[in-house]
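There's a structure below that I have some questions on.
Yeah, one chain of the complex is gone here, protein chain that is, but the others are all in their spots.
Right, chain A next:
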Amino acid sequence: MHFANLTLGWMLSLAQSRLGVGPLVHNKLGSDTSSPAPPTATSYTLPPLDYSYEALEPHFDAETMRIHHTKHHQTYVTNLNAALQGNEFSSLDIDELMTRFNDLPADKKTVVRNQGGGHANHSFFWKNLTPNATALADGSPLKTGIEDTFSSFVAFQQAFEKAATSVFGSGWAWLILTDTGELRVVTTANQDSPLMGESVVGAGAAGFPIMGLDVWEHAYYLQYRNVRPDYIKAYWQVVNWEFASERYMEGRGSMVQPEPL
């Protein structure tokens, strides 16, 4: 196994352009060398779901999906736009904003960590779910990678469930690919993203998200009440392993052509 010398930002730009995620408005930083671009009313926008709100039932209920998307995620987008209005950083794609976190001015870091993190995490999350979930194919690169790392797919699932259950308060559980090519199950607090880097998420939790689960109470409370473990179990029924596999290949720096349907 060897990797080309890829920067995380390049990998993410590639991932975004291939997968069509990110805000609808793209401005390259530094492309306008005259006066600063006038502030845009909306730099970031709420991405639409690829499925209806009820499509993930009975695992994720329609009401939660609707509120989660139209209220919680929308609020992160609205607040992020308000915080970065007129600021050059608002022209970055959301994932790039995450990887450039340490470059932000000090007075913007907290709000971008919370609101930008919320936008990045939820944009990723919707792609990570699908009503037409199929099992991760035996022998596929991601399955092999998981088996090599965790000794079995079931052991990986147990590690992920344990991590998701153990988050105290609000946060996320992730399978990430570190910049040394290691697959790892990690958790982050509140809306911290592994893309923000070690200085934010701590040693070992920084990396490129492959799949992730929101364990904030708003993600499951209406249907599962206090029983987070039941929600975590239900998640396995709606994981978009095709998307996760694509993320893995992007992170690894090569792209496998998907099988024709």
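Points to keep in mind about this one:
Simple rule for what comes next: a contact is a pair of C-beta atoms (placed from the backbone, for glycine too) under 8 Å apart; a residue touches a chain by one contact, two chains touch by 3 or more; residues count from 1.
Simple rule for what comes next: contacts and distances are computed from a predicted model.
Per UniProt, the protein behind the absent chain is "Superoxide dismutase"; the candidates were "Superoxide dismutase", "WD repeat-containing protein 46", "pyruvate dehydrogenase (acetyl-transferring)" or "NAD-dependent epimerase/dehydratase domain-containing protein".
Which of A:T45, A:T75 or A:T149 touches the hidden chain is settled by the complete complex: it is A:T75. Which of A:P47, A:G145, A:G171 or A:G212 touches the hidden chain is settled by the complete complex: it is A:G171.
Mapped onto chain A, contacts with the missing chain fall at residues 67, 71-72, 75, 114, 168-171, 189-191, 216-218, 221-222, 225-226.
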